[in-house]
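The complex appears here without one of its protein chains, the remainder shown in place.
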Amino acid sequence: MKNSAQDDVRVGVFICDCGSNIAGYLEMKELVEFAKTLPNVAFVQENLYTCSEGGINEIKVAIPRENLNRVVVASCTPRTHEPLFMSACEEAGLNPYLFEMANIRDQCSWVHMREREAGTNRAKVQIAMAVAKAAKLRELNRIQLSLSHRAMVIGGGVAGMSAALALANMGYEVDLVEKRDRLGGILNDLNMILPTHEPPDKLVNNLVGRLQDHPKVAIHTGAVVTKTEGYVGNYVATIQHNDTENKIKCGAVIVAIGAQPLKPEGLYNYDGNKVITHIELESKLKLGDVQAKNISIIQCVGSRSKERTYCSRICCMTAVKNAILFKEASPDTKITIFYRDMQMYGVENEELFRKSKRLGVRYVTYDPDRPPRFDGESVSVYHLRMGRDMIVPTDLLVLSTPLVAQDDASEISTMLKVPINENGFFLEGHVKLKPLDFATDGVYLCGNARFPSTIREAISQGLGAASRAAGVLSKEALFTSGIVADINPDTCCGCLGCVAVCPYGAINFIENRGVCQVNKVLCKGCGGCAATCPSGSARLDGFSNQQIYAQIEQAMAV
Amino acid sequence: MSDSQFEPKIVGFLCNWCAYAGADLAGVSRLQYPPNMRTIRTLCSATVGPHQILKAFQKGADGVFVGG
Partner (left out) sequence: MLDVGRHPKINVLAYSEVVDFNGEIGNFNVKVRRKPRYIDASRCTACGACAEKCPTKVPNEFNFGFDDRKAIYKDYAQGIPSVFTIDPDHCKVILGGKCGVCQKVCQAKAVDYEQKESFVDLNVASVIVSTGYELFDATQIPEYGYGRMPNVISSLEMERLLSAGGPTRGHLSRPSVIYGEKRLKELPKLIKKAEKDQKEDQKQILEQEMKRIEEQVHKYHTAKKLAFIQCVGSRDFRFHKYCSNYCCMHSIKEAIIAREHEHETESYIFYMDLRTVGKGFEEYKVRGAEVSGLKYIRGRVAEILQDEEMNPVVYYEDTEKRQVVGMTFDMVILANACSPSKGIRNISELLGLELDENQFVRTSPNNPLDTNVPGIFSCGCAQGPLDIPESVAQASSAAARAAEVVMTEGLPIAV
């Protein structure tokens, strides 16, 4: 069954030889003659290279001359050349979304090089499909939106402070929101930083000083973000400080809420006195309140286990750091570190690891199936290299516990509509390629909120998140893509199926009307909602059911 | 009809970002395969709904390939 021609639709078909890349393997004359027979086709032309200046010009000339209102190019692949042909249409006064491409090179002439007849036939089908779809295309528009050039950073640790300072230095107004009463985050609880050999106050004070002096930075300490509304470019956040609420507008949000050390309740007779964590050790060291002579440190306490599967990245270096500081202060102190793998990756860490060995820190590997035991006086462990138990007298036992997610991580995740993983760390847009982004535009991520990181890494990520946010803030206006989903409010039953599948947080449920609505700025046009919608109310313009059906019909008709 | 004469018509829904890119790459690498597929480009394999797959079978497709 062929579609009857729609009177008002005039399709121009441009068929590219691509030198001999297409013409060498397919019957071009046949394709041209075939295209002329298709419904709605008003004009057909063969080009040596449609993408060359000459070819583009022919499209631009033919549109007004032949009164074309749809254009199909049969050539290489839309993945590389669609933007070029779309802009040619636009320049000729045709809405660029009235363009469609048939792939007759990458997916036809090049893969059927030895099957001239069958290859030509497939090319015909692909052209017929493109023409049928083109006839169903509608004009689409890219909507322009204004935006706020201000940013909000949630969390005033070293990552958040670095992010805020970088954005301010780029010229953007920044609101830095910290829930504690002072900036600095977990650095405030530390004793000393290696390899710089500096007290953390120095770094914190430097950053705080520059932030306080910066005219573009507004610091909100003792404050929490209780609500965010809106979307990329246009957020309204409510900041609560004591009993007052403040609403601010911002274009981008950076999540830098950090993490907290695990308290190892119930492990190794943890008591916070003789058996302590590193963070507790560092507070004691700050006060000069440690007299132990035989110190044992156990790694991976509460991590790399069934319950908490991840390696917390920084505990090995924390242990090595504290061991070095002890040894430097009193070389007679006996220090033994019980470990599974010493995670001293990279240049600086490995250097510290070597240094600690030079200073006489003793390392003992343990098998996670036979972990060390502590009886109050000594640590005993099965020594893998010797093949028997060894006993280490211990008057202070330090447990290397992992960083775990903040208590409010899941709340913030819900508020900003960005995901967290099973451990409560925020889940980036792509583990490798988008480590500081979320799938949702306008929200960015850095520091321990993403995953435990060193100070060096936290600073770097803070700057990186600032750079990602600046990608939005630097725009004069935001444009939606033309190809976005739309939900018909008259038929939507408010089942929320689309809200559940949308990976970009782009669909809102409008409660008072009981329907779902697409935020066209956030929509990336994946069409998941359209496939899910039971009532057919959600539709992806440019890839709608009617358009795809037209393609399917032609795929079978030829 | 004997097997050797049977030429199935396969409708392939290919995600623009992966399977469609892969099919392009097959071309760039000049990998040869039988010309039985007709490609429909989608912006995500998630957009391929049951209606579209059923439509393809209804119209006579012998197979449907969803690549994403």
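Each chain carries a letter (A and B) given by its place in the written order, and its residues are counted from 1.
The criterion applied here is as follows: contacts are C-beta pairs under 8 Å (C-beta built on N, C-alpha and C of every residue); 3 or more make two chains touch, one makes a residue touch a chain.
What you see is a predicted model; the values in this text were computed from it and never measured.
From the options A:60, A:304 or A:475, the residue with contact to the unseen chain in the full assembly is A:304. One of A:44, A:166 or A:239 touches the chain omitted from the figure, and that residue is A:166.
Touch with the chain omitted from the figure is made, among A:51, A:262, A:364 or A:416, by A:51. Note that of A:90, A:189, A:348 or A:395, the residue touching the chain absent from this view is A:348. Interface with the hidden chain, as seen from chain A, comprises residues 18-21, 48-49, 51-52, 80, 83, 166, 169-171, 193, 195-196, 203, 210, 304, 309-311, 313, 341-351, 354, 365, 367, 384-385, 387, 425, 431-436, 450-451, 454-457, 459-468, 470. Seen from chain B, the chain kept out of the figure touches residues 25, 28-30.
Please note the rule applied: only the chains that are shown with their structure count from here on.
Centroids built from CA atoms put chain B at 30 Å from chain A.
Every residue of chain B that touches chain A in the complex is listed here, in rising order: 9, 11, 16, 20-21, 23-24, 26-28, 30-35, 37-44, 46-52, 55-56, 59-61. Only residues 77-79, 103, 105-108, 110-115, 118-119, 121-122, 125-126, 129, 483, 501, 524-528, 530-532, 540, 543, 545, 548-549, 551-553, 555-556 of chain A touch chain B when the two sit together in their complex.
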